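As you look at this complex, bear in mind that one protein chain is not there, while each of the others sits in place.
Let's turn to chain A:
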Amino acid sequence: MALPLPPGLTPSEVAFLCEMELVTVIPRQRLEGLELLGGPTPALQPPHRTTLPLWLALLLKRQRRANISPPPWLLPTSLTAILEFETEHSKDAFSPPPPLPPTSSTTAPVSPPFLPSSTASAPADALPYHWLEMGNLLLEVAPDDFEEPDQVRRLLRDLREVRMAKVRKGVEVLDAGGGVKMNGVGGMEVAEGRAFIGGVIDGLRRIGASREQARKESEAEERENGYAGNASDDDDDMDL
């Protein structure tokens, strides 16, 4: 009853999870491969690009030991295209998430953060799960790696506004047993909308609880009657 934190993740926890994502870095210094708990990192050779987890990339960037190359979907052109898709072509639905790689029977199906959804080879036309966190973290730590950081920042803010408006509009069509299509919604957006949407659903559930109860009872009754009893039989039962 008195849990200190609401259910779900706080924004900083979502951002922490985002730091597991792989990004492409251009090292400026040599660094041997590190044997970390999360697995070995590739050795850094200055002119060659490598993929590192975001947290390590941010650390190296802050120490001016590497440059981060922003993922293709974070370029102004891609963001403009996605924003246009969100506002013009699909006014109700979110833009689709990046496609999953074809699954084969030999390997286990992979999902983020084990997909390279934010490296230089990521698809340019779809926002990955951690788009908002990734975009904000990169813009804060490595604005000089963007060609037009201010424009990217503005586009990210516009996208966020458009998509949050859609999440809120989804609330209008909710009912106790219904759902909102959440395909393509990012982690931070889920974290932001969870408390409110959960609360609305819970309120609807409580209002509808008695109807649900009545439905269950009538179903149980039907089962007892072996589906043989017709409507008039049911009425007789009710009178008793």
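What we mean here is this: a contact is a pair of C-beta atoms (placed from the backbone, for glycine too) under 8 Å apart; a residue touches a chain by one contact, two chains touch by 3 or more; residues count from 1.
One rule holds for everything that comes next: contacts and distances are computed from a predicted model.
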| item | value |
| --- | --- |
| Protein name (UniProt record) of the chain left out of view, among "RING-type E3 ubiquitin transferase", "Vacuolar protein sorting-associated protein 20", "DNA replication complex GINS protein PSF3" or "Glycosyltransferase family 4 protein" | "DNA replication complex GINS protein PSF3" |
| Options A:T50, A:S69, A:S95 or A:N136, residue touching the unrepresented chain | A:N136 |
| Per the touch definition above, residue among A:V23, A:L44, A:L74 or A:M188 touching the missing chain | A:M188 |
| Touching residues (missing chain, whole complex) on chain A | 1, 6, 10-12, 15, 136-137, 140, 164, 168-169, 171-176, 188, 191-196, 199-200, 203-204, 206-211, 213-214 |
